[in-house]
Structure formats: structure tokens, C-alpha cells
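Shown here: the complex without one of its protein chains, the others still in place.
A, B, C, D and E label the chains in the order they appear, each numbered from 1.
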Amino acid sequence: MIRAAVLGGAGYIGGELLRLLLGHPEVELAAAVSSRLGGKRIDSTHPNLRGLTDLTFCAEEELEQYDVLLLAAGHGATMELLPRLAGHAKTLIDLSGDFRLTDPAVYEAYYGLPHTAPELLGDFVPGAPELAREALRGADRIAVPGCMATAAILALRPLAAEQLIEPDVTVDARTGSSGSGATAGPANTHAERSGAMRVFAPAGHRHEAEIAQSCGVRPTMTATGVEAVRGVQVLCRATLRDGVDETAVRRAYRRHYADEPFVRVVAQRRGMYRLPEPKVLSGSNYCDVGFAVRPEARQVLAVAALDNLVKGGAGNAVQSLNIRMGWPERLGLEFPGLHPV
Amino acid sequence: MIRAAVLGGAGYIGGELLRLLLGHPEVELAAAVSSRLGGKRIDSTHPNLRGLTDLTFCAEEELEQYDVLLLAAGHGATMELLPRLAGHAKTLIDLSGDFRLTDPAVYEAYYGLPHTAPELLGDFVPGAPELAREALRGADRIAVPGCMATAAILALRPLAAEQLIEPDVTVDARTGSSGSGATAGPANTHAERSGAMRVFAPAGHRHEAEIAQSCGVRPTMTATGVEAVRGVQVLCRATLRDGVDETAVRRAYRRHYADEPFVRVVAQRRGMYRLPEPKVLSGSNYCDVGFAVRPEARQVLAVAALDNLVKGGAGNAVQSLNIRMGWPERLGLEFPGLHPV
Amino acid sequence: MIRAAVLGGAGYIGGELLRLLLGHPEVELAAAVSSRLGGKRIDSTHPNLRGLTDLTFCAEEELEQYDVLLLAAGHGATMELLPRLAGHAKTLIDLSGDFRLTDPAVYEAYYGLPHTAPELLGDFVPGAPELAREALRGADRIAVPGCMATAAILALRPLAAEQLIEPDVTVDARTGSSGSGATAGPANTHAERSGAMRVFAPAGHRHEAEIAQSCGVRPTMTATGVEAVRGVQVLCRATLRDGVDETAVRRAYRRHYADEPFVRVVAQRRGMYRLPEPKVLSGSNYCDVGFAVRPEARQVLAVAALDNLVKGGAGNAVQSLNIRMGWPERLGLEFPGLHPV
Amino acid sequence: MIRAAVLGGAGYIGGELLRLLLGHPEVELAAAVSSRLGGKRIDSTHPNLRGLTDLTFCAEEELEQYDVLLLAAGHGATMELLPRLAGHAKTLIDLSGDFRLTDPAVYEAYYGLPHTAPELLGDFVPGAPELAREALRGADRIAVPGCMATAAILALRPLAAEQLIEPDVTVDARTGSSGSGATAGPANTHAERSGAMRVFAPAGHRHEAEIAQSCGVRPTMTATGVEAVRGVQVLCRATLRDGVDETAVRRAYRRHYADEPFVRVVAQRRGMYRLPEPKVLSGSNYCDVGFAVRPEARQVLAVAALDNLVKGGAGNAVQSLNIRMGWPERLGLEFPGLHPV
Amino acid sequence: MIAACPECERKLDLPDSTRLSEVVECPDCRSELEVVSIEPPLLVIAPEAEEDWGE
Partner (left out) sequence: MIAACPECERKLDLPDSTRLSEVVECPDCRSELEVVSIEPPLLVIAPEAEEDWGE
């Protein structure tokens, strides 16, 4: 058993970390920090945890020593927080955008503010088991990728790595409302957000930088908020290189994901769920990845779906932790999702 | 053509008033007040109005003289506002809860604050055409009933008026999220409110007072927020008096609503939409009313559905205005609702 | 490890049984019967099971010997099937309505057809751990109660058992679309069922018989289909007996459920989720139970929520099986539900 | 007043035609054909029409002479039906896909069956006022474009017509469940279709042919079923020609749509509804069109939204009829949509 | 240290570090409770801003 603490535990990623860590057989959830809700029970905020714990939120100042500290605060704030919190645990796992990019200039271009701890960027291993499993085994600074980025990277990686596609790709991402966090504001009231198809990033989205960094492609990404609480789906288009056909594409996906515990290739000719859809993944750590080839046009459509709070965040963090600790990778992440839902 | 002004035009009831008045052939929408959004276009807040108007919100201080002033501010605030605004128009129509109840003691009991203009209560005619059509013809102070109250009153009125039921009734109301207005807060973010079945008034709801006042029954009411933006449905249970059977019940509804332009009796034995449902009423001014009798138990279930922003508010205001002005009652209220939806 | 088979595995309750049994550490899922889909993979129908199993559906004729056989076919069909299937397993767990009622006359009154195996009714123990835990330990014929019945029974039982209420109660049930099973028909297309508030049982629902049988009350029940796929909520009203106050009510719930692994008492004065709501229970085996007392009216509102496919069906079956086998009661049922969702 | 008949009146497009024609001041709805529901009231199928009409469905054989006959049957069936029905009215308006394409070979390639009335293809004018207003004035054979095609064409037309873009474009369409009509089947039950993000046309969609024909571009189109009953949104990506900037793009849209009664250019820098979204268009005949330019990448994203049953079908038919008859173009189409919704 | 919730009678097990005037949350009814005495431990309902909830 190791002792873990979560910062930002009142948020949506934080709450998902609490759920997963409370159910993890090797982890004792020792602390959850909230600046607003210190002293309040965590199950008052996250009613799904009723009966599982009597823990209350604590203030940052009350943090002690832990084996692992997971940070689920916003970007910008995190690069300020992390240096002063680093002493509280040997292993730090950050879920914000602050330590995902290796180049501070790219960070500034995409986040619109200079990085205040650029010297730390090099310390971080991506919390992306499919890309960095070996590095994660010894990692004590882990930066989990963004939710839409994870989906797009897992969709594009096999094609890019095997040089089956040209570098220009487009990514059409769709996301549920939990993707923008728990804070109330005029844009996310139920009445306004309900049934939305809100193209909130029509001319470029931050996650482009992560996709480019991980896949070596040149992505153009849009993102649309659709009617869902959880769930991300990406449709990625690319041009196939000369001579690449569906067989080559399918083989690439198989090779890359045959042994992955949490990536499934879903590209069926029959049935209702032929390509990845997030709804059957709610609560699960799977990322489903599929494709469709249009040979005459030399085009491939790569599709991926995941639960933004799990494989797109907290689940990827726990999977990374499992690797880091040498535990079975699926530990605490067994929930497969529901049908119907 | 008369000139109309709306106070609270940035809110949900206010926005619905703007839509209806812009489409009304006898009304010129002359002003819409917002304290927060003065100078901003009204179609920035209400995107459905794009192309219909170039009007901008104004401040209360900019109000001039109008034929009718419609107030769509919250309760509490309205009883303060109304006296100082009364000079701006001959006819005032208020949509808040402040002038619906005739007895200030009942107001205080249900709203938890003393009424600050009790002397005005007697001036108001209910903006309820089915109950007060004659009085509305000459009315210059009109108080539109609450949305769930209107549904329950129209469901129960025929039974109560014809003494078919015992006075104790229960009302289970279900409501969409627009019922709580446009203001963002932790309880109405999309992620929290989505898919909710939130019993927010388990032991009594304010609208009990209006139902009691209008029907002479003793209601016990609960209200549940369900997944919907618009729409209210009420299920009212009552005990039938001795000898009352389904035929008597059906006749009472027919008698009361045969000539009503906006109440339809929906109590079918076959088909998919046998009893009233709000979804096919979205945007329309209908209140559908139905019933089911359980003879052996001497019980009747009365069901009503409406769009809380239309028949439950702005539409009832416009229908009342039509009556007041001697116009055809359906003027500007012809939209019948959609199917499917 | 025991070997289990599921009949009706292509349906919604059947699919949920497959999910739970595949994740159960003491059970090997050995067979899933479907008459329509014999030979087809079960994960083609239930896409959440991809990667967990290669099992295909088999025909009834292919059934062998199992330790337990779970039946998830419709009522009417089940009383025909069960006698001829009984030889395939020592322990039979039925999820249909056919063996829940002890009195064949009540069955005929509520289901509209005579019971064809009335001699077997006495053999069945209710698959309701909170009511029949001791009997379940040795039970080889288990009949799991209906989903809305389970919710209402758990809501009313403490009040009824401790004689805190008068016998006449009303039950206002709300249910998601999965409650009517997987078969397509005009009434459950997405476009028609979406956003519905369909009062499909306005004058009495079958589950009244189960509630009456288990609680000794006289229920009047309505049921409304609301916008949700999973989830049941019931609002039960009763009259408090003389002298009964909120303290007495709360004590009754505590006493009954303090040690129950899957019933939580949720009746809070503060917070967003004060009373039971099904959405945070999706996929979980909890039934949350709460109440609100209106002392001056001597009324109590009892509220319960659950996932109809889990605690309302498959989860209750597995919990009963755990008890029958002497395993820890929570085995295979640990998933706590999600927030937000 | 002219007399109109609708074939396919029990379907979703048919029902929307009934609603619009019943509300049209110059049209008498004289007949609605249904093969399944002959003799049944049309408001049993379309409950929103209760109180507006007592019309019942009739059989095709009962058809008489009308001024206009609107066909809302499926493709394939329509090319068989239309020749034998043509005698019933001077003016025919077809809403199926059968008479939209001018080239029977393209029809066969996209619909997978040979056209059985190729000689009639040349007779049809597109029911697309923005493209064919002049031709519509004298047209007696009108073929209304597909719903997603209309959205994509209105989004791309200004760019293509003014040669601002390269010919290769991609179209990502999202659609609600009413787009697939009223017939029940396993793929459109509420439980399966709810919350879906179903990429049902990953490698090409039929509407490509219409977009190519109307805009002279080479489209690659995907379509995804998302959670909605009504509503279509398209995201079209194209490469800007040398020297084309945002100003040129904005001017093109303005020029094309400044005088269009039902196309609004929505491309705002601020506010919640910056780009077109279908939800505020439900029931309205508007198509909102917007764009975002990414100059450094020479890319433009063109976005359009509409209600598939109105501007994407029945509304476009009525607008075309208004033009054909020389009536004001907005007649019977004034409903602006709702907010919130 | 055991004290009862004055609202719902739930027994609260207060940690030894509990200080006077501290506010704790009842696990059952979620009332906010102020510690007004340590020996014997005594809780009263804390004054609270009216929370708006519902529609």
C-alpha cells in the first residue's frame, strides 16, 4: 500500500482520481486538497462516493508526506504550485497542461502566457502508457496528456509512426461538458449548454501542440461541444501515402495495439457500434480506435473515443502509476463501461 | 399598434416575451431593459432573434412611456420595482410571484419575506384567461401565475369547481432547467443538472399557495427537476367524491375547456401520446390537460403539461394582453409546437 | 469458481448479467443463450464487453449443466421455459415477473393471463437481500423483484415495518428507456421517446402487487417514462401515524439500513444531491433511500433511486447469488457510480 | 387559397409539411396520404397538430386533383410513384433523393440502384431558393435538396462561387435522429441511439453528389449521428486560394446572403453562440452560416446549421412553393426558433 | 470524542484534535455543526447563509 494525495480534489478530474484511488487495492487515499471546501466531506461534492469514505477536503497547508501526489488544478496555476509542492511526495503526477510540452516557446504560443518553470519541463515523462511505457517505469515526474490529445494521438500514432500518411492532418473533436471543468459560468448552464453543437475552437485548439509533439504530424484541429457530460470523440483525416491500402492500415493498428490493455481496435463492417463511440466507455479506461479507408481518394479517417475523465485524464494517471510502481497495469481500472447507456 | 416595454429582457421569461412581442402583429416592441447588458444587442443574448430586430437593451432609467410594461424580474425585487415603474405605462403585466397572492400573510409564509407593497395586491387580476377572462378585459394590473401553478390549476379546476373531488390533493411536478432562470450557479451547470431527477421541493412548494387560492383545494406539492430545458408536467392525485365516475370527470373537462383556445383535453385510450407531455408543446401556448380514473379506488389522476416559458409565463401574458386589448385571443400565439422533437 | 449460464443474454438485463458475471472473481460465464443471435459474438450486441470475452451466444438446445442458471426472458415466456430448463442447474435465478408473486390469482389479475406453473410459486425466495437474506442462504429458486418495485419497497419498508405510516400509499415512479427492454417498436424510437414524460401507467402498475406483498401497504402507483436510458426513481407518499415525527422516521431508516452494503440513506439538509437521484448510480448496485417529513400535514415523502438494470435486476441477482454461495456480498459489485455523469 | 396534398404524411418530413401547410394563410391542406394509417386522424400521429385539424389520412387511391402535391416518401419508392401521381396536380414538389441529381449515372453510383425514370430528371428545378430562385418562379417540378446537402451547399457556395477556395473540401456533418425517419429499427431505439456519436458514413455520404453538383467542389463527407432529435450542423474545411483573407471571405458571405430571408451569417468574435448551432433553429426555416479563417495555414472552416425537417426539407419546400406562387417568401415560415431550448 | 448531531441524532466521532468553534459536517443530514464545548463535546447547528437550491 502506498499513500496518495490529490490536489484539486473538488474538480472533475480530481473527483475521478478520488473514485479510482479509493477503489485501488494498492493505494490508500490519504488526502484531498480543496481551497474552497476545506473541512467538507468529499462525498458532499462527489455523491457517488457516499459510503466509500469519510474523508474531508484539507487545505494545501495541511499536506504532509505521501508516496505520490496527483495534481488536478488548472494550467497556469499548476506551474506556480508544482515547484512548492514537489517536496510532499517522491512521485508527482500532473494532469494540467503545464508540463506536457517540452518546448516553452510552444507552450507560450498555445497558452498565451510564458512558462514560469521552463527548467522543469525536461523532467516530465508523458503519462501516456502506449507511447512511453518504458520511461514510465522509472518516472517520478509524469505529465498526463490532454483528453482530446490522447484520443487523437492514439488514433494517429500507428499511421504516423509507420509513415502511412502525409503529415497534414485534420482533427474534428467532439466533447462533453465535463471537459471544461466544474466551475459554473454563463456558458455552461444546463439550459445553454444542453443540446449544443458549439464549435468553440474553430481555428485551432491547444491540443494541436501535443498531437504534433507526439506524432510528428501537422494537425489542424477544431473542437465542438456536443450534448454529453462525459466523452470525447475525434475524427482525424489524413492522406494515405502512395501504395498504402486498407490492409496496411489495419495491420498498423493491430501491431501497435495488440498487446495494449486499454486500446481496442474497433473498425467493423457490421453491427451498430462499428466505429468508436464514447458512450459505452463512460467510466472505463478504454480508448477505442478505428478507421475507414477511402482508397480511390487515398484518404483515411481515423476515429477514437474515450471518457475524458478516465483514459483522457484520471485513468491514464492511474495506469501510469501502476506502471511506475510495477503493478499489473489494469489494477483498479477494470470497470468496462455500460450498455445500454 | 401599441408600444410595449419589457423589464428583465435578458432573462428567460423576458426573452420569451421579446420573441412573442416581436412576432405580434399589433405590438411594437419598443424597449427591453437589462441592468447588466445595457447597450448590447438583444440578439446577442437571444440568438433566435437574429435577423428579427436590431434592438439593444436599455437601462431602467431610459424607460419612457409605453402602452404596456411587462415585468420579468425575480420575486422580492419586483415588489420594490413595480411601484416606481408603474408610471411608465397604463397597463402593467407582472410575471413574478409578487402580485399573485391576495393575502400578504400567505405571501410571507411561502416566500419567507414580508410583502412591501401589500396595498397593491388587490389591484391585480390573474393573468389566467381560463379563470379570469372577464376581469382581464378591463385589467391594467395583471399578475401571471407561476408555471407549475398554471399547470396544476388547469388540471384541477374542472374537478374542484364541479365538486367532484375531496379537497386534499397531491401534486407531483416535473420541470426543465429553464424554470430556474438564466443565472449560472453550481446547481445548474450542465454536468450537474444533466439527467437529474432532483426533488428540490420535497416538503412543499410555493405554488401550493396559488393552487389553493385558485381551486379551493388543499394541495401537497413536490417538484422535481428532470432532464429538459423547457417543459412542466404535473401529476395531481385526488379522491373522487361518492358516485363520481369517469364519465362525470370527462364531462367536467369538456365543459370547462370546450371553447378554450389554448387548453386541449388529452386523455386517449390508444396511441403514443395518450396523456399530456410537454415536449410537443415547446414554444407553443397550449396547456394539455388529461386524466385517468381508477374507479375501484375512487381515485383520479389529473395530468397537465405546458411550456413553462410560454403558457407558463410569457404566452399567458400575451394571451392576457390580447384579451385586455380586445384582440383575437390567439394573435401572435399560433405556433403549435413540433413533432418529433 | 462456479459455472454460470444466462438465458436472454441478448436483452438488457441479460447483457448486464453478462457484464457482472464476467467481472466476478468466483464465476465463470459459461454460456449465454439467444434464440435470434446464436453463433454471434456477445460483444457484437454489448460493445462494452469488447476485449473481455470471445463468447458467442448459443441456442437453448445447446445448454449443458451449470451451477447456476439465470433467466432474463420476459414474463409469460418464462413460466413456460423455466420448468423445462430447471434440470440444467442446481440454482435458478429468475429475473422476470413470473415467480415473484406468491398468489397465482394476484398474478392473473396484474398480468392478465393465468399462471401456468402455480405449483412452483412457493419454491421461490425473493432475490431481495434486504428482505430475505437468511432465506437466500439456502435458496435454489430465486425470483428477483421488479426494478420499480425494489425501489419502492426499499423506500417504504422501514416505515411500514415499524408501523409509522397508514397503509394507503401512492408511488410516483419515473423510469429510463432501458426499463422496457431492447426490442424496437414505434414507442421507443429515439425521436419519440427522447425528452418524453410519458405517463404509461396512469391508473395502476403491475409492481403494486409486489410492493403490497413485501410491505403490507396498499399502493397506488403511476409510472412515467422520462429522459434517461438507465435509472428509476420513486416518490412515495404516506400519512404518518399519530405521534410519528422526523426523528422516528430517520431512526427507522437507520435501523433498517445501517448494515446494508447496498442501501444508503440520503436525506440531507444541504448540498446539491440531497435526496436520491439515479444518475450517480448508473452501473452501481446501490439503492439510495431518503425521506422528507411535513409534520403539520402528518405526511412523509419517501424517495428511492437505483439503476434498473443493476440493483433493479442483474445486480440484485448477483448479490443474491453471493449470499447463496456464502461469498462476500459485495463481490463483483464494487463499481460505485460516476460523478459527474 | 390553393389546395395541397401531401404523400408520406405519416413520416417526419410529411408531418412537418402538414404543420407548415396548416399554418399557411394561402394553402388549404386537402389531403394527407398514408398507406398504413388510412382513416386515422393525422393528429394521432402528430400530436402537435391537435386542435388544428380533424383531417384523417387517406389512401393513395383516394387522391383527387390538387394545385400542388408534395411527396415525402423514401428514395427508390418515389421514382416509381411519381410518374403515376403526376396527374394529380399541376405542381409537384418532391423531397426524396430521387430527382435531385441530374445525371442518372451519378444517381446509380450513390444510391446503388439504377434510376427508373431518368427521362424526368431534366424536368426538376432544385427546391433551393438561394441557388435557383429565378427558375423556381415558373417551376412545376421541384426537387428539394437533402438536409445535410443544403447545409453544406449554403456553407460552401459563396466560397466556391467566388473562387476563394481550392476544389477539395471535407464536410463533417452531425445530425439528429429524425434525419433517419420515423421507422423503428434496432439502430434507432432510444436506448441505443441516445448519447450516440455514430459515424455512420465514414467513407463517403450520398449528399456528396448534391454538394458537388451545386458547388462544383470535390467533397469528402462523413456524417455522425449525435444526441439530438432535430438539427444538422456541418463543418466544411477548405484551402484558401492564394491571397484570400478573412475580409474576402466575410465579404463573399455578405454578398451572397445579404438579401436572403432565411440565411443569416453568424461569425461572431464574442458571445456564446458565435458560430451556427442547430438547437436555436428547431422549428425555424433559417440556415445559419458562419466561418473561421486560419490565415497562416490558408484554411477556412465553413459552418452551417439548420433544422433538417424545416430548412433541410419541409420548410425549403414551402419557401419554394411561395416563390413558385409569387407569394411573399416568408409566408407561413415566420417561426424564429427558441431560446433557451 | 462522541457527540450527537442536534438535527438528526447521528453520533459523530470527533477527532481528538477537534477545537472549540470548529465547524464539522454531519455525515447523515449534512448540517454544519459548530463545536461549542469540548468537555463534554457539544454541537449546535452553525448559522449559515441560506443556500439556494432548486428552481
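As a working rule, a contact is a pair of C-beta atoms (placed from the backbone, for glycine too) under 8 Å apart; a residue touches a chain by one contact, two chains touch by 3 or more.
Remember, it's a predicted structure, so these values are computed and weren't measured experimentally.
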item: Contact residue for the chain not shown (choose from A:G76, A:P104 or A:G271); value: A:G271
item: Contact residue for the chain not shown (choose from D:S44, D:T91, D:T150 or D:T175); value: D:T175
item: Which residue of D:R198, D:K279, D:K311 or D:H339 touches the chain not shown here; value: D:R198
item: For chain A, residues in touch with the removed chain; value: 247, 250-251, 254, 265, 267-272, 274
item: Residue ranges of chain C at the interface with the undisplayed chain; value: 39-41, 44, 54, 56
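Operating definition for what follows: only the chains that are shown with their structure count from here on.
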item: Which of A-D and A-C has more C-beta pairs touching across its chains; value: A-D
item: Distance from the mean Cα position of chain E to that of chain C, given in whole angstrom; value: 36
item: Residues within chain B bordering two or more other chains; value: 12, 177-178, 182, 185-187, 191-192, 194-195, 198, 229, 272-273, 277, 340-341
item: Set of chain E residues in contact with two or more other chains; value: 30, 53
